[in-house]
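Sending over a structure as structure tokens; questions will come in a sec.
Only one protein chain is missing; all other protein chains are in place.
After this line comes subunit A, so read on.
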Amino acid sequence: MAGAIIENMSTKKLVIVGVILLLFQVLSFLVGGLFAPSPTTAIHYVATKCVDVRKHNQQSKWFMPWGPHQCEKIRDFSEAMAMRIQANDIVFAVHIPLPNKEMSPWFQFMLVILQFDIAFNLNNQIAEDGAMVTIDVGLAYRDDILSEWTEIAHSRELRKLSCNFTAPKKPENEGRHYDCDLMPFLELGSVAHKYYLVNIRLPVNERKRVNVGIGEIKDIQLVGIHQNGGFTKVWFAMKTFLTPSILIIMVWYWRRITLMTRPPVLLEKMIFALGISMTFINIPVEWFSVGFNWTWMLLFGDIRQGIFYTMLLSFWIIFCGEHMMDQAERNRFAVYWKQVGPIVFGSFCLFIFDMCERGVQLKNPFYSIWASDVGTELAMAFIIVAGICACLYFLFLCFMVFQVFRNISGKRSSLPAMSRARRLHYEGLIFRFKFLMLVTLACAAMTVIFFIISQVNEGHWHWDEHTVQVNSAFFTGIYGMWNLYVFAIMFLYAPSHKRYGDEQSNGDLGVNSGEDMQLTTTVTHADGPTEIYKMARKEAQE
């Protein structure tokens, strides 16, 4: 066999494969854009201010903002002032979702954001030096309207108030609201129950300086974000379809490799690993989240994605390295430690960060690494290190690509002087490299372009009566694209069984006898055949 399938394929067949892949690509965009709803929904809640009046008669300790058994409410705090209600007896209650609706396991996750409405008061300003709010929060669930609430979590959390007041601090601006940053509040990795209830208190303790200097809090607003059920279904369907496709091509690919007489080379192993990590992402284990209350699914999804990205980035490095076309002997993973190291280290940093955030949230859903100063610094450190690693990686990658192109242009000039077999080999290498380079660049560019569109755009476009969900199209399209990318690589870069002679009218029979040209560039220079070259039994033809 000489090289990969891609080299031995006729242009016509290649175009056909390309068109088929393109069709699937368009399909994956359309599925997201036309069929799926927008990926997530944000719902805005304003907390109801309940008064804890059960002094000694112990009823339910949960406060409902509306519906049967709703709490005693106050409209604003001037009423509370008149009624001499203590701060500890005021409970902000939010029922998720709004009336007449229920949550569903298809929502996959739920994260809630906290925002305070704080009015400016000349005599009661927010402390300048980083005011902290202490919130006493409880989260409960129930699965039918009449049953009792069951507690999920209860915690006392600190959140940093970062508010600024743009208007001049003068008496006439009293009552105007501060502009406060959003605060992370709660993150649930699964939505297994129908109704959730959040109760928030702002306990005051002057001696311990708890909730002193937090300004005149008027209201608490929450924003609940969850994935749309329709999007989840489309996503699952896509995964369920893609898993066998990638799995089949993977098995086929590995069979091809094992059929060969030589052991697989590094690049072939790498492609196979890429296939495995893609399948790992694809396997729709999320189906289980519909039936089971697996809160770690969110973290697991992050890990799977992380592994795939690491694999993809490493693959590019190794692919470049193996097409270097210089004399160096590579074909060992250890050679690439310098380039792959930053990727692995960067991903590891992000993994630690994710464990610190989402990992801890498995225990305490109210936890946020961003809430404390130390946590924020730590998180920033992880992210900065990961960013530096990413920069390093891209420098290496660009440098390697540059080297390859330099070598290619060097080889070009000497090509006509080479023997036919050698020329074909190099031409194959160059074509292989350029093809992957082109496809990769196209995919990366598509990803970036769609990412920018989805960020800039409001989320959907209208054409007559049709609404195109740009964000959903982005997710399904890009996901489909990388699947097709992996699919195409495994298919096109699998070792070919064809001989040169089959394609060419004046086949060099001598070459045909020398099989098993590998997917590697470690072949040499005209004067000194290497080990592998010998293994390929090519020297006879030289």
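The working rule: a residue touches a chain if its C-beta (ideal position, glycine included) is under 8 Å from a C-beta of that chain, and two chains touch if they have at least 3 such contacts; residues count from 1.
Criterion: contacts and distances are computed from a predicted model.
Colleague: Given that one chain of this complex has been left out, which of "DNA polymerase", "Protein Wnt", "Glutamyl-tRNA(Gln) amidotransferase subunit B, mitochondrial" or "Methyltransferase type 11 domain-containing protein" is its protein name according to UniProt?
Modeller: Options "DNA polymerase", "Protein Wnt", "Glutamyl-tRNA(Gln) amidotransferase subunit B, mitochondrial" or "Methyltransferase type 11 domain-containing protein" considered; the missing chain's recorded name is "Protein Wnt".
Colleague: From the list A:T40, A:S155 or A:S419, which touches the chain that is not on show?
Modeller: A:T40
Colleague: Taking the entire complex into account, which one of A:G175, A:P244 or A:P263 touches the absent chain?
Modeller: A:G175
Colleague: Hey, which of A:P65, A:G138 or A:P495 is the one touching the hidden chain?
Modeller: A:P65
Colleague: When the complex is taken as a whole, what residues of subunit A touch the one chain not shown?
Modeller: Counting over the whole complex, subunit A touches the hidden chain at residues 37-48, 65-66, 73, 75, 77-78, 80-81, 84-87, 90, 95, 97-102, 104, 106, 111, 113, 117, 121, 123-124, 175-177, 182, 202, 204, 206, 211-212, 214, 216-217, 221, 223, 225-226, 228-231, 302, 305-306, 350, 353-354, 357, 383, 451, 454-455, 458-459.
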